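Step one of this worksheet: look at the structure below.
Chains shown are a subset, placed as in the full complex.
In this document, chain identifiers A, B and C correspond to the written order of the chains, with residue numbering beginning at 1 in each.
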Amino acid sequence: MRSENGKTDVMLEVFGQPVAHIRELGIEVEERLPRGVVMRLPYREELVGNPDTGVLHGGAVTTLVDSASGFAAMASLPELGPVATLDLRIDYLRPAAAGEDLLVRAVCYRLTRRIAFVRAEAYQQSPDDPVAAAMGTFMITGRPGGDPAVSEGGQTAAGAP
Amino acid sequence: MRSENGKTDVMLEVFGQPVAHIRELGIEVEERLPRGVVMRLPYREELVGNPDTGVLHGGAVTTLVDSASGFAAMASLPELGPVATLDLRIDYLRPAAAGEDLLVRAVCYRLTRRIAFVRAEAYQQSPDDPVAAAMGTFMITGRPGGDPAVSEGGQTAAGAP
Amino acid sequence: MRSENGKTDVMLEVFGQPVAHIRELGIEVEERLPRGVVMRLPYREELVGNPDTGVLHGGAVTTLVDSASGFAAMASLPELGPVATLDLRIDYLRPAAAGEDLLVRAVCYRLTRRIAFVRAEAYQQSPDDPVAAAMGTFMITGRPGGDPAVSEGGQTAAGAP
């Protein structure tokens, strides 16, 4: 499978298929990290929450954090496999500025047999001036013989196959 | 201001303007509660995360929870005014089933001078079988003379004016 | 095994042994619920955070919420067994008043094969005027053949055997 875009290939490699929702928003993989990812959401008028100021609506930040965190959890597994979001907490530190792309850096900082713990920061110009910070836990569901969706609780991570 | 849809009028009344992102997803106000709201996201193919199963992607749940929680915070103020999301935690209890609308009931269960505490549940057939549960805090930013976005931290709630 | 106190017997039954830390604080089981518990922390001078006001320090609220939530997770299992706290979020709604006992009601509202989702409220005079609200996830570790502490991540729940 080939795409015109090397960045998208990484997403295919990890998610296993084109992910409609992520593609629709225009989210791209900016950089693949050893146990994580940097994703970019290019600025678009349609993502504005407040037409007077041009500030991005909160849902855009949340969706990008959610997607990147799930990606980081999957990408950190010894063998690629599905994960389910158990929970996610996001702190909103400041409004996302108008006219600027949004980036999220998500890293799986601890991996146990069943659980991936992920941390993420959203930023625009610089990681040192974050827009949002997040922590989440993901259940590793792809063990042989399981029917993860029914038996494990949690929810297929944003964009997961 | 008139719309063709009584439900949408409630959103205008609270949010003060049409909200592009919310409208785009097709989110509707199902019921206005004394200190909260029930919102509905009609099922659509475009919101599917996994084509094999038809299960909604996680971002859809997150966005609806986010929107309804911000709405509940705003709607609970003595006078309507803007709020900024400080933080949100979502627990994902089970995957959202294919082919069914998603509903979120969000209520502001404690309001102080500066902070609104909100709880929300997402469900499909019945509130007794939730898909997700959430807790969030919102800062009440609409005090006279303030420039909330710059000075208070937090982020304009999803869909807030 | 007999104790002088029926309430303590319930704790022994669930936790499997006397729990030094919980006993030291004077925490009691007030009521056993189908999938949860109400625990009580009797007011004591030693738990005061601010001598001028007599207000309980935050750690006392946190510890009681933590203990009751872990208890609820364990008590909701088909067969009693150990659980490990994965994460806990507490919202502090108002200061705990001086001179009054603190109660926490914790319920496991969803149980999957591996995860128990718990919600809790802390209050004094009435559950309708809560001091704090909490959500947590617990991993069910007591599957045969496992060495939960090492392999599963998480942490032995407060007071768990």
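Miscellaneous remarks
Note that in this section contacts are C-beta pairs under 8 Å (C-beta built on N, C-alpha and C of every residue); 3 or more make two chains touch, one makes a residue touch a chain.
In this text, all values refer to a predicted model and were calculated from it rather than measured experimentally.
For this homomeric complex the structure file specifies 4 copies in total, of which 3 are displayed in place.
Here, only the chains that are shown with their structure count from here on.
Looking at contact counts per chain pair, the maximum sits at A-B.
The two sequence copies chain A and chain B touch through a face in which the numbers common to both exceed half of the numbers used overall.
Centroids of chain A and chain B (each the mean of its C-alpha atoms) stand 20 Å apart. For chain B, the set of residues touching two or more other chains reads 89, 91, 93-94. Those residues of chain A that touch chain B in the shared complex are 17, 19-21, 24, 46-51, 53, 55, 57-63, 66-67, 70, 84-96, 131-132, 149, 153-161. Looking at the complex, you find that chain C touches chain A at residues 86-87, 89, 110, 112-115, 117, 135, 137, 139, 151-154.
Those residues of chain C whose C-beta lies close enough to touch chain B in the complex are 89, 91, 93-94, 109-110, 112, 117, 119, 130, 133, 135, 137.
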